[in-house]
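Quick one: the structure is below, and I'll ask about it shortly.
Excluded from the complex is one protein chain; the other protein chains are retained at their positions.
This part shows chain A:
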Amino acid sequence: MKDSTIKKLEILAESAKYDVSCASSGTSRSNIKGGIGSAHGWGICHSFTGDGRCVALLKIMLTNFCLFDCAYCINRKSNDIPRAAFSPKELTELTIEFYRRNYIEGLFLSSGIIKNPDHTMERMLRVIKDLRTVHHFNGYIHMKTIPGASRELVYQAGLYADRLSVNLEIPTEANLKRLAPDKDHQSIYSPMRHIQQHLLENKEERKKYRHAPKFAAAGQSTQIIVGATDESDKQILELSSKLYKRPSMKRVYYSGFIPVNSYDKRLPVVQDVPRKRENRLYQADWLLRFYQFEVNEIVNDDYQELDLDMDPKLAWAIRNPQFFPVDINRASYEKILRVPGIGLKSAKLIVTARQHGRLNIDALKRIGVVLKRAQFFIICAGMRTFKMQEASADYIRLSLQEPIPLIETAQPQQLTMLL
C-alpha cells in the first residue's frame, strides 16, 4: 500500500460522491461456508460523512476518465480535473480489506466511459466477478450499468451484483439531449428494460431449477437530478410513479443539483442546493411507496409544484377536508395512515392496540402520534369535538407550517422524513 493509493482513492471517491444512492438494502444472505461476509436486510450504515450522509458501501469509480461530456457531471471530458484509474485487482483487494475491518457493507461501483460502453462494463465486471468467485465475497454489491451497454453484459453483471442501476439524471429527453449530447433516453431505458426482463426470466428459471443463479436480487434503482432543468415536480413525480410500476424498480433517488461546473451556459445559476425541494420530493416518494397515495393526489394540473412550506401529506389533507375526521377507533388502517402526524409505525400500533380497548388522547401520545398535527384531523375516545370544523384551513396552515427563519443562513436544513 503506497501513498499513491491514497491519492487515487481520493480522486475516485471525489468523482463518485455526487451519486446519492447508498442503500445497501434489499437482500439477506447468510455467510456461505468458507467465504467472507453476509448481506443484512436493511443495510447498515458504517459511518457518516461531514455532511451527514450514510456511508454503507465503498462508493467508488473504477476510473474517472470519460469520453462523454455531460454538462452536470464533474467527470465530463472537458473538465480539467485530476484523473485516475484502479486496476481491478487493486480495487477488489481494497474492498476486501475495508470489509474485514467492518468499515463497509460492500461495494458500489461506477465508472466513467472509456473506449466504449461495453469495454467499460467488461472492466467493471472483472472486479465484481473476482470478488464473488476468487475472494468468495458474500457482502453487498451495487453496480452502475453503463448507458448503452449490451444485453449480455447487463445479464452477467446481474449474476454477481445484488443491485444494478442506470441513472436517468434528466427527466425529459429534450433536456437530457441538451445537457448530455452523447446520451438519449433509449440508451438509458434499454438497459433498464434488460434488467427488468432478466429479473423476470430469472424468477421463472428459479421456479424450475432451485439452484439457478440469482439475478440482481435487490432489483434496480435510478437517480434524477433536481433543479438543473425546468421540469416541474408534477413531471418528476409522474415519472417516478411510472418507474415504480415496474416490479424491479426499488428506488428512485432525487439529487438536488450542485453546480459543479458553474461556468456552463446551459446550466442555471443557483446559489444554493435546492435542499428543501429535494426533501419534499423524497416525502412525496414515500407517500407513493408506503402510504398508498396516487401520484395525482399529490401533484396535478392545479398543483404542479410541491408546497415548500409544508410536507405533501399535510398539504393533501388541507386540500381534502371532506376526508376527515378519521375515527381512530374505527377507521381502516389505510385511512389512519393518511392522517398528518401519524406515521407507518404509529398507524400499525394503533390498529393492534385498539383491539384491547378504545384509545384516547393519552394512549395516542404514548404511541408516538404527533398530536400537534393530528389533532385537527381525528376523533378518538375522550375528544369532544372535531377540531378541523372549528379551524379554517388557513388557521391549520399557519399553525403547522414550518417557521420561516428570520435570517437566511447558509446552514443546510437537515433531511427529515415525514411522519
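Worth pointing out:
The criterion applied here is as follows: a residue touches a chain if its C-beta (ideal position, glycine included) is under 8 Å from a C-beta of that chain, and two chains touch if they have at least 3 such contacts; residues count from 1.
Following the convention adopted for this analysis, contacts and distances are computed from a predicted model.
Among the names given as "Xanthine dehydrogenase family protein subunit M", "(2Fe-2S)-binding protein", "Hydrogenase maturation factor HypA" or "TIGR03915 family putative DNA repair protein", UniProt records the absent chain under the name "TIGR03915 family putative DNA repair protein".
Residue-wise, the contact with the chain that is not shown comes from A:6, picked out of A:6, A:308, A:344 or A:371.
Among A:54, A:114, A:200 or A:370, the one in contact with the hidden chain is A:54.
Residue A:100 is the one among A:100, A:330 or A:372 that touches the chain not shown.
Of the listed residues A:141, A:188, A:258 or A:281, the one in contact with the hidden chain in the full complex is A:258. Mapped onto chain A, the interface with the missing chain covers residues 1, 5-6, 9-11, 13-14, 16-18, 30-31, 33-38, 40, 44-55, 58-59, 94, 97-98, 100-103, 136, 258, 273, 275, 349, 352-353, 355-357, 359, 363, 366-367, 411-412, 414.
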